[in-house]
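Only one protein chain is missing from this complex, and each of the others stays in its spot.
Think of it as A, B and C in the order they're written, each chain with its own count starting at 1.
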Amino acid sequence: MSSPIRVTVWNEGVHEKTHEEVRKVYPNGMHAVIAEALQGAGFTTRTATLDEPEHGLTQEVLAQTDVLTWWGHMAHNRVEDAIADRVAKRVLEGMGLIVLHSGHMSKPFLRLMGTTGALKWREIGERERLWVVDPTHPIVQGLEEQIVIEHEEMYGEHFDVPAPDQLVYVSWFQGGEVFRSGCCWNRGMGKIFYFRPGHETYPTYYQKEVQQVIINAVKWAAPVQLPSVTYWHKPEPLEKF
Amino acid sequence: MSSPIRVTVWNEGVHEKTHEEVRKVYPNGMHAVIAEALQGAGFTTRTATLDEPEHGLTQEVLAQTDVLTWWGHMAHNRVEDAIADRVAKRVLEGMGLIVLHSGHMSKPFLRLMGTTGALKWREIGERERLWVVDPTHPIVQGLEEQIVIEHEEMYGEHFDVPAPDQLVYVSWFQGGEVFRSGCCWNRGMGKIFYFRPGHETYPTYYQKEVQQVIINAVKWAAPVQLPSVTYWHKPEPLEKF
Amino acid sequence: MSSPIRVTVWNEGVHEKTHEEVRKVYPNGMHAVIAEALQGAGFTTRTATLDEPEHGLTQEVLAQTDVLTWWGHMAHNRVEDAIADRVAKRVLEGMGLIVLHSGHMSKPFLRLMGTTGALKWREIGERERLWVVDPTHPIVQGLEEQIVIEHEEMYGEHFDVPAPDQLVYVSWFQGGEVFRSGCCWNRGMGKIFYFRPGHETYPTYYQKEVQQVIINAVKWAAPVQLPSVTYWHKPEPLEKF
Partner (left out) sequence: MSSPIRVTVWNEGVHEKTHEEVRKVYPNGMHAVIAEALQGAGFTTRTATLDEPEHGLTQEVLAQTDVLTWWGHMAHNRVEDAIADRVAKRVLEGMGLIVLHSGHMSKPFLRLMGTTGALKWREIGERERLWVVDPTHPIVQGLEEQIVIEHEEMYGEHFDVPAPDQLVYVSWFQGGEVFRSGCCWNRGMGKIFYFRPGHETYPTYYQKEVQQVIINAVKWAAPVQLPSVTYWHKPEPLEKF
């Protein structure tokens, strides 16, 4: 693709308004920090949040989005079903989707996975170590074999998602758990990457390696020039018999 | 499992009432033929159809079902959302699901896959050859490397489903297409098998090899004694630090 | 299968002779402990070791073996190439193979994987926690969601093996690493399970959960009644054209 990848950074954006602790870390919202990193990587970047009309995800915005990143947590249920359906449909048509942290319970992600997204969690600010288990994957390009995040929320297995098409990262937590932290799936014409880190009270999205993973994931998830697949009724056989 | 596997054979059962051509092939409905084969394999078998209250799929019936087989076609939309949700939920809790032929567009299957289920199709009664591509799989146990069905509807790629966790059969069609005809997925605690053959106007479900695949699939999809997985909040770490 | 599964438990058996520390834990060799557990599960079990003629793995023994378990460490290079080839060939023909711990560098395993089998390791007796990541798998049937081993050698990622066809266990180590500890692969007509725990100086193979995993793996890896696949030259087409 010769023109820059177009990214929309979606954020629920509620914690930042209601929790002083979160506002201190992300005074302009998490989306601002993520978008700045993506902008710096050369992508055409915009943001959208829950409180905008249609959550900022109009048909027009989605049609102009190559890759959507999604962060949500306390207000998953306030996302309208019609918008969640629209996002999922657009992914099936080819838009990339990067699901961040607590987005594992978001409506678009659960529609696309078909599972509950359930997991274990604990919030005591423990250390997380993300280990590369697929060093050939474009998403780990240019990174070290390990990312250490000093303070994070713990997510532990079992993570109720379909077995990833490619498993890129597995996390170690100080308290004794492991987690499949970087998971790739293809769905329809679209690519989906789930990336675990990013609790709202820690400065995770300021960390350069975390930003690099998201940047690489955007490149990986951007649509390729798809074959024009045809579906449904084919009255004539291709072969005579 | 010492006690017999309990199977519920679900059939939309509309074609058999409205199309003389179908009634001639399946005078008591497709479910009767499938259920008889499964009964003969030693499973505890019952049937359920669209027109029964709650489509025959009450909470109680599902709770007593280890594996559900599903055939539907012209009335997918008449399946109530609440029942489709109930079936999908029960699969995620461990019930096996065998989706037959046009069931690829059924509500429970699409909820569990997260994709459109789209494909190509043609109805001229051509020959289908199903080739084993994973000879180690329990589902092909005791079968030949190929199943030939003299007259079938064609389904052609691209089939818009997630890449199967295991691909067991690929079909060849006389008219020039191929299709991933036997696909396995794990979702939640449940196992799902999609098996392509079974157009309503052909005696496909009388064919012994087709019956044997479904029998094997039921055994494969029956729940194992699952570990008791715990989810959600874990206030205390397992390790001190 | 109506007759019992026939298992051959192979052990290098050198540490037990040369290291007092190991002899104290496994006075009759590791193979004796593993074989006793498998015998107790109802399998027809025999043992074989490096020092026997043909390492105890004659054509006849292998022909009568449904599943082979393999433990080796310091003497991988003393396994004759011809015997390693024979074992690998027999796996491709349908024999199951359970590779234990340091068997990740054994000749049969590397021949079947095609990769280096490299990994990180550390031997300070730290705690290992094996977490189930695929609760539907027959190998975890009847087990808890976690196995804790108080003292083990550490193996850390990256583990240079092909992405497993099914990933069953991921390990957490006290020192900060993770590892894909329970991995399934199909190769040819055979099934392979790699199971990480089992350092020679710890009583790991006495632990009931570890034994249960190996028992379940034997059942999973035992050959099914395979379709008789035909290969090579087919002069006549199946279809006329």
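Everything that follows uses one rule, which is that a residue touches a chain if its C-beta (ideal position, glycine included) is under 8 Å from a C-beta of that chain, and two chains touch if they have at least 3 such contacts.
Because the structure is predicted, anything quoted here is derived from the model rather than measured.
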Selected from B:A37, B:V132 or B:M189 as touching the chain missing from the view: B:V132
Identified contact with the non-displayed chain, of A:L68, A:V132 or A:C183: A:V132
Among C:E145, C:E177 or C:E200, residue touching the chain not depicted: C:E177
Chain B residues touching the omitted chain (full complex): 129, 131-135, 145, 156-159, 163, 166-167, 170-173, 176-178, 180, 239, 241
Hidden partner interface residues of chain C, rising order: 88, 92, 111-116, 118-122, 124, 126-127, 154, 156, 158, 160, 162-163, 165, 174-177, 185-188, 229-239, 241
Contact footprint on chain A, counting only the chain that is left out: 94, 127, 129, 132, 134-138, 140-145, 165-166, 174, 186, 189-191, 224-230, 238-239
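Quick note on the criterion: only the chains that are shown with their structure count from here on.
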Type of chain A:chain C copy interface by residue overlap (half), same or different: same
For chain B paired with chain C, centre-to-centre distance based on mean C-alpha positions, whole Å: 33
Separation of chain A from chain C, taking each centre as the mean of its C-alpha atoms, in whole Å: 37
Two or more partner chains touched - positions in chain A: 156, 158, 163, 176-177, 239, 241
